[in-house]
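== chain A ==
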Amino acid sequence: MSIILAIFLGLVILILAFAAIYHKNIKVAIIASGAVGLFASVLYLLLAAPDVALTEASIGSGLSTIIFFYVLNKIRQSND
Partner candidate 1 sequence: MDFDIKRLGFTLLGLLIVLNWGLLMNAFMRKIGARVARRIGIPWHQPWIDLFKNYSIRSQITHGLMFYLGPIFRLSGGVGIFLFMPMIITGDHWLNYSFQGDLVLIMYFQFFGMLGMALGAGEGGHPYSAIGISRGLSQFTTIEVPLTLAIISLAIQYDTLSLADIVRAQQGGFMHWSMWTNPFATAAGMLAALGTLGHSPFNLVMAPNEIPIGPPTEYHSTFLGVLQSNGAILHVVEAALFMNLFFGGATNWIEFIVKTFLIYFWSVFVGMVFPRFRIEQSVTWFLKVPLVLGVIAVVMFM
Partner candidate 2 sequence: MIKKGILLLLLAGFVVVISNLIINFSGSSELNPLARYYAENGPTEVGAANLVTAVVVTYRGFDTLGEVTILFIAAAIVGFFLKILNSNNNRTSSLRKPSEILETASTLLVPTIFMLGTYIFINGHLTPGGGFQGGAVIATGVMMIILARPTSEFNHKLLSILEAISGIGFVLMGVLGLILASGFLNNAFLPLGKLGNILSAGAIPIIYVFIGIKVGSELTSILNSLKENQNEV
Partner candidate 3 sequence: MVNPIHIVSIALGVAFALGFLGKRDKLSLGLVLSTLAGMVAISAGWFIHFLNSSVEPLQIFTGGFKPPFAINLQMGLAEATFTLLINVAGFLGAIYLTKELLKTGKNMMLIFLVFILGLNVMVMTRDLFNLFVFSEIQSIALAGLIILDPNRKSIPSGFKYVIATGLISSFLLLGTVFAYYFSGTLNIDFISQASLQYVKGGAVAVFMVILAVILELKPFPANGWALDVYESAHPGIGALVSGIAGTTSLFVLYKLIPVAPFISDILITLGLVSFVASNLLGLSQTNPNRLLGYSSIGQLGLLSATIGMQQLLGDKFIFIALTILISHFFAKAGLFWLSGIINRDDIKDWAMLRKKPILLVLFGVFIFSLIGFPPLPSFFGKWSLIMELSAGNQYMLVTSILIGSFIEGIYLFRWLGYAIKLDFSDLPEFKLNISKFLPTLTWGILLIATGVVASAEMEGLSGLSYWPLIFIAFIYLIDELPIYIKNTLSIAGLAFYSWLTLPELYYTDMLRFIFMGIFLIGGILTLIAGYAYKGKRRGFYPVALIMYAGLAYIIQASTTLEFFFGWELMTAGSYFLIIRGKKSINHALSYMLFSIGGAYAILAGFGITFAETQSMLIASLSQLSNMVPLVFILLAIGFMTKTASLGLHIWLPGAHAEAESDVSPMVSAILLKAGVFGLLLLMIAMGNNPQIATIAYYLGWLGALTALVGNMAAAFQEDAKRLLAYSSIAQLGYILFALAMMSHLGWLTAMYYSINHFLYKAILFLTIGAVVLKVGTHSMYKMGGLIKNMPLAFIAVLIGIIALSGVPPLSGFGGKWLFYNAVIDKHWYFQGIIVFFSGIVAFLYLYKLIYSIFLGQLKDNLRHVTDISLWFAIPIYILIIGIMIISAKPEWLLQPLGKMISQWYPNGALAWNGGLATSTYGYWNGNGVMITIGIMFTTILIWLIVLSRKAQKVKQFNIVYAAEAPQRPETTHQSYNMYAGYNKALGWIVAPKITEFWNMMSDWILSLAHFTRLIYNGNGQRYLIYILGYFVIIYFLVF
């Protein structure tokens, strides 16, 4: 069961990663990259690492994405 979940998660992560690299819209890319972190934290839970999962969710995907957006926003503004 967990193997199937793992495979599923792995596929989702890889697809999101591709999207993060190749999507034209930078916003989507950033969100995809954040989502990679989120799905990774689920994977961590499968791997018996709740501490890591919590950290990844809050820092790796949460705060990083926020910072990305801040910067993107700033760039947008100053590009006007």
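Some notes on this structure:
In this section, a residue touches a chain if its C-beta (ideal position, glycine included) is under 8 Å from a C-beta of that chain, and two chains touch if they have at least 3 such contacts; residues count from 1.
The candidates came about this way: all candidates are chains of the complex that A comes from, given by their letters.
Since the model is a prediction, treat every value here as computed from it, not as a measurement.
Touch, as defined above, links chain A to just one of 1, 2 or 3 in this complex, and that is 2. Across the complex, chain A meets candidate 2 through its residues 49-51, 53-55, 58-59, 62-63, 66-67, 70-71, 73-74, 77-78, 80.
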